[in-house]
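Structure below; questions to follow.
A single protein chain has been omitted; all remaining protein chains appear in their positions.
Take a look at subunit A:
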Amino acid sequence: MDWHLYLGLNVLDSTIRISVPLLLACLAGLYSERSGVFDIGLEGKMLAGAFAGAAAASSFGSAWIGLFFAILVSVGFALVHGFASITARGNQIVSGVAINFIAAGGAVILGQAWFKQGGRTPSLVGDERFSVVTLPFADSLGGVPLLGPVYRELVSGHYILVYFAFLMVPVTWWVLFRTRFGLRLRAVGENPAAVDTAGISVTFLRYRAVMITGILCGFSGAYLSVAQNAGFVKDMTAGKGFIALAALIFAKWRPVNAMFACLLFGYLEALGISLQGKPLPVIGTVPVQFMQALPYILTVILLAGFIGKAIPPRAGGVPYVKER
């Protein structure tokens, strides 16, 4: 058996690259859902962010401006969801689905109108796209046995957004469990009435959470179109927002678990690519579609109660109305 197919540096490296947009979207969803606003529109916000990011990067010639617009547009969509579910007390699932449709359709229509390339944005070149960061000593340490290549290939040589994504894991943990905002955020997702009677605005708290969701989805979208790929193509999120949602449930709404869930789901996809067309011992060739379906299958198994219990925030999905 060729272990390189399973644990080779290239498999692990692509695991990281595939995990990053999942991780950013997953942490995005974590803020919103912990505050009691379910967000099925992660996918739509990522896609809108990806399109806005690529379009702006191409127009202004800067990846950073692209990132800025990705965030701006994603936060805009997040506020629409916030208005629908917090202020208007609407159905959060319906609002999220609507955002997914608007983003998918809107990106193609605007892309075609602006760039006339069949809904694509022009290919990003040079500064229009993020370049990889080479960490200090990556080359000089590359010769050290075992750890050298790991440092050079796995740790170094990623886009800056990759480091940002992984940095957001401890930051999110710290915000959630070590700050006043985090305490209140967790409380409002469990029992908004308790927060209200403690003299804290449920509305403002939830809006802040939803905006953080927008910001992180913007990062995720920009990563797809301005870093990992050189431009936007139709439906480029390809269900990543939903896998991120699955990872969030799998992680039981906890940040460090979320990182591991996203790495696991990323690994499964990387493995699927690595094993494509190669027969496995005993079972033979595994269709790539099976590997792609594994994250969902694992989540269903979790929800069925085989791997502990995933208890969502109690007030999730329910608009807060004062009694009467």
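What we mean here is this: contacts are C-beta pairs under 8 Å (C-beta built on N, C-alpha and C of every residue); 3 or more make two chains touch, one makes a residue touch a chain; residues count from 1.
What we mean here is this: contacts and distances are computed from a predicted model.
Novice: Look at the options "Twin-arginine translocation pathway signal", "Heme ABC transporter ATP-binding protein", "Cell shape-determining protein MreC" or "Succinate dehydrogenase cytochrome b556 subunit" and return the one that UniProt uses as the protein name of the missing chain.
Specialist: "Heme ABC transporter ATP-binding protein"
Novice: If the hidden chain were put back, which of A:Ala187, A:Cys217 or A:Leu298 would touch it?
Specialist: The missing chain is touched by A:Ala187.
Novice: With the missing chain put back, one of A:Ala198, A:Ile283, A:Ala304 or A:Val321 would touch it. Which one?
Specialist: Only one of A:Ala198, A:Ile283, A:Ala304 or A:Val321 touches the chain omitted from view, namely A:Ala198.
Novice: What does the interface between subunit A and the hidden chain look like in terms of residue numbers?
Specialist: On the side of subunit A, residues 177-184, 186-187, 190-191, 193-200, 314, 322, 324 touch the unshown chain.
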